[in-house]
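Heads up, this is only part of the complex; the chains shown haven't been moved.
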Amino acid sequence: MGKSRIRRIGILTGGGDCPGLNAVIRGVTKPAQDYGMSVYGILDGFEGLVEGRAIELTNNDVSGILARGGTILGSSNKGDPFHWPIERGDKTEIVNKAEEAIKNYQTWNLDALIAIGGDGTMHICNKLVQMGLNIIGVPKTIDNDLDATDITFGHDSAVYVVMMALDRLHTTASSHHRVIVCEVMGRYAGWIALNGGIAGGADIILIPEIPFSWQKVYDKIHKRQLMGKKFSLVCAAEGAKAEGGEMVVKEKDIKRTDPIQLGGIGAVVAKNIEKNTGRETRVTVLGHLQRGGSPTPFDRILATKFGAFAIELASLGKFGRMVALKGNEIKSVKIEDAIGKQKLVQPDNQAVFAAKSIGISFGV
Amino acid sequence: MGKSRIRRIGILTGGGDCPGLNAVIRGVTKPAQDYGMSVYGILDGFEGLVEGRAIELTNNDVSGILARGGTILGSSNKGDPFHWPIERGDKTEIVNKAEEAIKNYQTWNLDALIAIGGDGTMHICNKLVQMGLNIIGVPKTIDNDLDATDITFGHDSAVYVVMMALDRLHTTASSHHRVIVCEVMGRYAGWIALNGGIAGGADIILIPEIPFSWQKVYDKIHKRQLMGKKFSLVCAAEGAKAEGGEMVVKEKDIKRTDPIQLGGIGAVVAKNIEKNTGRETRVTVLGHLQRGGSPTPFDRILATKFGAFAIELASLGKFGRMVALKGNEIKSVKIEDAIGKQKLVQPDNQAVFAAKSIGISFGV
């Protein structure tokens, strides 16, 4: 590869962690030196950009991290430079720290910044692009809800965890003739519940995009029993909605209970099923198991490709763009066109069709 | 093997399910025909013995079940023949159904019964032995709390699940500089938390046998932070006790909340840590994941050995005994000597010593 005029490149990981982040960091850092670039790893997402915390990354630093979950750079959910919380006495004030972020970018003599993150991260990137920074985005979400890319890394690994959990729960449910409810991630988009439920052999899948009828859920369990299937597995997205389109657990309550994951949809669904069907019912909340651990091959490969293409975009000076998978090809889209568009499960989705075909109920 | 006078043998699985039950069933059924015996699989534990539900088991029925979790015979937590609940109107009456159990044993012409289960199952066996049945017990517990056997199958598989979960949580915790609390099984005995915590690299382990000080838990998290470790993993047994020896979550509350696993120790510990250390804290409750799924090699091998030795005891007419692992040898003990003795983690246990050595805190 030819030498590029881009000499110093920054990289950060924003938002919740996700299997494959390290594979992107490796996929960026390894080729960088062939391009004659040095790589700065900015710590804890935009927090490190604002606070001026970074380390130089060499091949040695990224050696052996392909298989590791999480991010060696650290991440933070709080570090939006444009909405930076400062505690003054007992109040929290929100200030704008974008200038600090830009100053650090300049102090480090960065020619470009590769930002890996979800929709929130891309919103921040978009504003920084408008303020003149050379940014390339790499999309990340275990939820698979970014419209601008067909899929991204993290989702396949999350679905793998759900599948393995349902495989395990299946043996207990069938031995004890129980209903088991498995609560999985997905506040607005039901992809994890849909794909995990199909892969793990769930009998009922509840997702935000298809509001369900409580009665239909009970009916499905009864019907299975009549057919000699004395157990049922329910895979419920945390943001699933019941009749009328109301979330079963209000969004503010999901948020409020986040650190302790109590009273979530799994518990509510389990209680209602036990009360209304008389079947012994248990619940398992997978929680953070879904975002940790070693990535699947699909995620390792896609993340590596994304990293390699991001650094190529950088070398070509194509800034303000986000890499994306379109069909079988990796392309790039303008960051400003990529943000704010959520990809939800459509009713005519082929996975929904297949799920219904094999008898999975969505409670409708 | 010589022909035995024992011609018809029953087998049942009582209590909660556990990886390895099917391996025992296979380990009993396959040799039985060499002994010239036929095998009756009694369904849903003692419930099937009382209600007269059983199927004949042949080699084909047990082919391919070695790797499968759960029990092909079904189980039931409710089926104590001596305390049989009958619903009369809105009341539940407890009656004694032992005569029915014995009658079915006789109707099926059984010469012996192999009962696989935990301490509850062995108590029932003991009473039935005294009433004249030819019973051989096979111990089963994921909790590892049976004193009469050094270890039994199920525990290693449960520990494997905890280890895999902690491996996953580790990446998220370290990426986000969080505390993550992982709640595992163990109401009275802390073996799963102890072994799973060591294997999964926990920083703090809380078990019933070692009442912990809240302050010492917070101190450990602070101390780690001072050493540059901004995250901590806590592995808490559901029955862990705090200062004064009180269970953090009362036993009746563990029981009451069982179907919905709310407000368990994981949540309480997470809330307290977050409040008192200011560290972002999350909780994961492994729940039934710990008892489902394919057994580990250790459990498959031990369960197979137990099955083979149980059927040999039967062929020799050595009834009223339970197989047990003593050191490296499989032996048998009298069922009456085996029951009611719980094996708890002793303070001078070598695993506790090793855990402390490598810096794991028990909150003391």
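We just call them A and B in the order they show up, numbering each chain from 1.
Heads up, the rule we're going with is that a contact is a pair of C-beta atoms (placed from the backbone, for glycine too) under 8 Å apart; a residue touches a chain by one contact, two chains touch by 3 or more.
From a predicted model like this one, the values you see are computed outputs, not experimental measurements.
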- Copy count of the single sequence across the entire complex, 2 present: 4
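What we mean here is this: only the chains that are shown with their structure count from here on.
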- State, to the nearest whole Å, the distance from the C-alpha centre of chain A to the C-alpha centre of chain B. 35
- Message: Can you tell me which positions in chain B touch chain A when the two form their complex?
- Response: 13, 16-17, 19, 21, 44, 68-71, 74-77, 161, 164-165, 167-172, 174-177, 180, 258-263, 266-267, 270-271, 274, 280-289, 291-293
